[in-house]
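Only one protein chain is missing; all other protein chains are in place.
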Amino acid sequence: MSEIVPEAHGPSIVAAQSLTRRFDPHLSIGDRIAAAFGARVETRPVRAVTDVSFTIRRGETLGLVGESGCGKSTLGRLVAGILGPSSGEIRIDGAPIMRRGRKTTTRIQTVFQDPFASLNPRRRIDATISEGPIAHGLITRAQAPAFVADWLARVGLDPAVATRFPHQFSGGQRQRVAIARALAMKPDILVCDEPVASLDVSIQAQVLNLFLDLREALGLTCLFISHDLSVVRHVSDRVAIMYLGRIVEIGPAAEVYAAPRHPYTQGLLDSVPKLRLDADAVGFRPIAGELPSPLSPPAGCAFHPRCPRATDLCRRERPVLAPHGATEVACHHA
Amino acid sequence: MTSPLLEVTDLRTHFFTRAGVARAVDGVSFSLAPGEILGLVGESGSGKSVTGFSLIGLVDPPGRIAGGSIRFAGQELVGLSEDRMRAIRGKRIAMVFQDPQATLNPVLTIGTQMALALQAHGRVSDRAAAERAGTMLTRVGIPEAATRLNNYPHEFSGGMRQRVAIAMALLNGPELIVADEPTTALDVSIQAQILAEMKALARDSGTALIWISHDLATVSSLADRVLVMYAGRIVESGPVGAVLRAPLHPYTRGLLDSLPAMAQPGQRLTQIPGTAPSLLALPAGCPFAPRCAHADAACTAPPPRIDRPGRHALCHHPLDAAA
Partner (left out) sequence: MRAFWREYAENRVALLALLVVVIIVGAALAAPVFAPQDPYDLASLNLRDARRPPGFVGSNGYVHILGTDAQGRDLLSAILYGLRISLQMGLAAGTVALAIGALLGILAAQAGGWAETAIMRVVDLQLSFPAILLALVLVAVLGQGKTQLVIALVAAQYAYFARTAYGAASAERRKDYVEAAAATPLSTLHIVFRHILPNVLPPLIVVATVQVANAISLEATLSFLGLGLPPTEPSLGMLIANGFQYMMSGRTWISVYPGIALIVLVVAINLVGDQLRDQTNPRLRR
């Protein structure tokens, strides 16, 4: 297990140490028999997250970017304590967040991507918001109505809607409820897994503003996961770019966006469609090829089959994260 | 000026539901020149997809085209029999959906499906069909096209499947392709590849393209002209650059300002308050008025059409008049 990298910029509150998460295929007896007879049953484990370490400083927002299948959601679920790591661990102020496979801390809370799935359809939203705080003794049952009304007001909803069910709300309003549920647990750290991906542009702006306001008011530390590079740029102090289960670049957002060092980061930023405000035609410089299968990641640097700068070294040896100024990059040619 | 390929006039597609009549598309007019790329932008419920489905005659009950006209290459499509519509759909007008599974049959190989699509619209030998299918797959950037023809849809990745769907749309050399959020479900790097290829294809083949999307940036990087829809109406239209630089309609302005890319990192975004109105209970007058910072008493009346060279807007207080 690696040591925590000492931070020069202030105390870290969250530390992820060599996190790895494998998913073993669930094989039924039938599958095993079929496999024994040579059927093409997948028996290899998927490494969704491999040897990921990072820290988040108090009050900081770390943005986590990557394309589908890169492991960012799995990493988010590991940090949120929904999944246990295969190896490595996550600590808050030095204390592990899980004990015997179960999450024990309430200091990390989560906002999920799809507000239509993350709220129990048969539970009134006052119960949804207050059940956690009641179960953990933050409030008594008698205090719940006033507590719920307060939180609804803070996320910009009319307290009179407390007795409604989720289906009576729009997507944006549901996401506000989900934010209220997470923050009602008085967390220090908020994991946001694509919180605005399913929302319309105008509603997305409202929810992002709410997030920025509450983050400042409550002094939250955040892990903000998104595939949308402009959203991540907007909310993050630092960003981490993931590719095939590993962080390939991590550093201050301004620096990474202005001068990306990893060829993948560069390709990703070049792929984002820009608002064309003048009549000039814009060309794309898309990354060639597609994501390799996480079942059999390429040897050496996982990005080398798609990388314009790949050399023999890249095919042979996997680069490790190394500091380049305030940024850390895993590339032989950074 | 060449005669338009497509001329839509006062199109109204309504859904007659139990709860009332939802005017999903309500008085939409626009035209499209051959080879032109038109972006159709709006949020969910704006009517942009229903407009697309109306063009190819695929509006499902309880919805139907309640009025207006769609003239395609001089032929009226509204009221056309299903048989004659089918002869046009897939041959002269093709559609690409957000979910390629919607167009691909999971139990047939790509080659078989493409041959069937070709043979549905004319006598083509199997050998010629396979050849043309292979050519099309290559054109949309699928390597080893000849062997890939023997694959089933599930053997392709999401991005590759969408390319196959695009190749199928291109098969019969259509004059118009209607693409409904074709890259929304894809990763940015794959989206960038497909956008680049679509742009080149439209230029090379002279196919006109209607690109329906919620994403202003995607549309702006691809389209010549943009239509902005809100609550079933086109509230603004014009050349992409002009519209994005100086929008006439407060909604277009608000949509642009909502984008994180338009703000300083960490600063609050300029948001549009409120939510889109229910199509079942649209306010009288301008449907955007309840969310609009410029709204006043005049906005309770239906907004007038403001014409500017090459563009128009539906608004009582167009933003260029304020100065």
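Labels for the chains are A and B, by order of writing; each one numbers its residues from 1.
The working rule: a contact is a pair of C-beta atoms (placed from the backbone, for glycine too) under 8 Å apart; a residue touches a chain by one contact, two chains touch by 3 or more.
Not measured: the values here are computed from a predicted model.
Q: For the chain that does not appear here, which of the shown chains does it touch in the whole complex?
A: Looking at the entire complex, the absent chain's contacts are A.
Q: Touch as defined at the start, partner being the missing chain; which of A:31, A:89, A:131 or A:255 qualifies?
A: Result: among the candidates, A:131 touches the missing chain.
Q: From the list A:12, A:74, A:110 or A:271, pick the residue that touches the absent chain.
A: Touching the chain that is not displayed is residue A:110.
Q: Out of A:118, A:175 or A:226, which touches the unshown chain?
A: Once the missing chain is taken into account, the touching residue is A:118.
Q: Contacts of chain A with the missing chain: which residues?
A: Listed in rising order, the touching residues are 77, 80-82, 102-104, 106, 109-110, 112-114, 117-123, 127, 131-132, 135-136, 178, 181, 185.
Going forward, only the chains that are shown with their structure count from here on.
Q: What whole-Å value do you get for the distance between chain A and chain B if each is reduced to the mean of its CA atoms?
A: A distance of 32 Å separates the two centres.
Q: Under the definition above, what is the set of chain B residues touching chain A in their complex?
A: 43-44, 157-160, 187-193, 195-196, 214-218, 220-222, 239-241, 244-245, 254-263, 265-266, 268-273, 275-276
Q: Residue numbers of chain A touching chain B in their complex, please.
A: 67-68, 170, 172-173, 200-206, 208-209, 212-213, 227-231, 233-236, 253-254, 267-268, 270-279, 282-288, 290-291
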